[in-house]
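All protein chains but one are shown at their positions in the complex.
What follows is chain A.
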């Protein structure tokens, strides 16, 4: 029997707002503006997998420009100083932050993996036997950013069958 997931779009949106206020927009001048566009493009993404009381992935995806701005904010650097490694480290930390917050909303017994970072669009990701169950999609200073939850399928069908 699978656990009915209780984290919906509103829960994610509230968490995302807190993350932005705390880390990316402490002065409240450039929040993430929700667009509800589930098909908006991305150029980089990071994810953590969750196992135990719920099984699936939490994915953070954005444009490269948004990731660069996040890195500059996190690391207190100028935009032009941000390196590829800075972008990668920041994406990993963002997945860790949002994944940790999602885990806290799940029933007790969930385990969080280390983040995976891919400097490629989210559409290139391969999460076998999962379906998207929840997500926040928006623009940050005009750049696309999204956080989504992908639940692992509980059916026992053979992969590729």
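Here is the rule we go by: a contact is a pair of C-beta atoms (placed from the backbone, for glycine too) under 8 Å apart; a residue touches a chain by one contact, two chains touch by 3 or more; residues count from 1.
Operating definition for what follows: contacts and distances are computed from a predicted model.
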Checklist entry - One chain of this complex is not shown here; going by its UniProt record, which of these names is it: "Spore maturation protein", "Carbon-phosphorus lyase complex subunit PhnJ", "Urea transport system permease protein" or "Response regulator"? => result "Response regulator"
Checklist outcome for this item: Of the candidates A:47, A:63, A:90 or A:130, the residue in contact with the absent chain is A:90
Checklist entry - Which residue from A:101, A:134 or A:148 sits in contact with the chain not drawn here? => result A:101
Next on the checklist: Touch as defined at the start, partner being the missing chain; which of A:22, A:79 or A:120 qualifies?
Outcome noted: A:22
Checklist outcome for this item: Contact residues on chain A toward the hidden chain run 18-19, 21-23, 26, 71, 74-76, 89-90, 92-93, 96-97, 100-101, 103-104, 108
